[in-house]
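All protein chains but one are shown in place.
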Amino acid sequence: MKLTIQVNEGPYQHQASDSAYHFTKAALEKGHEIFRVFFYHDGVNNGTRLTTPPQDDRNIVKRWSDLAAEHDLDLVICVAAAQRRGIVDDGEAERNGKDATNIAPGFRISGLGQLIEGGIQSDRLVVFGD
Amino acid sequence: MSEIKKFMYVNRRAPYGTIYAWESLEVVLIGAAFEQDVSLAFIDDGVYQLTKGQDTAGIEMKNFSPTYSALGDYEVNKIYVEKESLEERGLTLDDLQHLVWEDEDDDWAEKDSIRLVSRAEMADVLADQDILFNF
Partner (left out) sequence: MSMLHIVNKSPYERNSLAAAVGHMKDGDTLLLIEDGVYAAVKGGAVAGQLEGKTVSVLGADLAARGIAADKLVEGVAVVDYGNFVDLVETTDKSQSWL
């Protein structure tokens, strides 16, 4: 089964990112293919490199980065939602005159077309949100 | 080879209190370019998105309600509105924008985009889709 997962909420505020992560991990363990994980609305905040969560709790951003590295996942952050909320990579910094970038490893910023394409190319779309 | 899939964008939230209504519309507009079989569903508080007379000057937010009337130009013309959701909120079709599209196969005749359906019919419409987006 080829899956696209949509994550609508940011880290910690809602359980959505956690649930999406555990679902994605379980799907990989069962041998399914993750076509894309698409982060929309506040979900783009899962892609900031700058979080310092408490040591005794899970590191949501790093968890996604590590999963992406281990399984060569495509973690996509919606550009329009990212611009609104200040998640920036080199390209966005240059285009919009920002003096810093903050994107976490394993994530890339791209357009909403990536979500649509995920829907077209995958067997299933699963949405996690509030 | 790419088959055409039935894409439905499900809207259940009111506008302005949260960003979901507007960012959902942004997906619809981008998605229109991908030539899939697109429908929109307005259920529960989602029906509030389509109401007439939205004036956002006082809250200093962009009034995006005119975007719904442009959907016809993007060939998005299957807009399902749930009857019970309207009734529960004391609304009728008259409270909603009159959304239309021009059918080029019928001499560009102007037709209604909004399809008023009962909850039971909406369940059938949902079941008929290939993909359901939620925001």
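Structural remarks
Order of writing sets the chain letters: A and B. Residues in each chain are counted from 1.
In the analysis below, a residue touches a chain if its C-beta (ideal position, glycine included) is under 8 Å from a C-beta of that chain, and two chains touch if they have at least 3 such contacts.
Fair warning: this is a prediction, and the values are worked out from it, not measured in the lab.
Within the complete assembly, A:R124 is the residue of A:R84, A:K98 or A:R124 that touches the hidden chain.
Of the candidate positions B:E75, B:D95 or B:D130, contact with the unshown chain belongs to B:D130.
Residues of chain A in contact with the chain left out of this view: 1, 3, 8, 15-16, 19, 22-23, 25-27, 29-30, 32, 124-130. Mapped onto chain B, contacts with the missing chain fall at residues 10, 12, 43-44, 119, 122-124, 126-127, 129-132, 134-135.
To be clear about the criterion, only the chains that are shown with their structure count from here on.
Across the complex, chain B meets chain A through its residues 2, 5, 7, 19-20, 23, 26-27, 30-31, 33-34, 36, 131-135.
Chain A makes touch with chain B in their complex at residues 6, 8, 40-41, 80-81, 111-113, 115-117, 119-120, 125, 127, 129.
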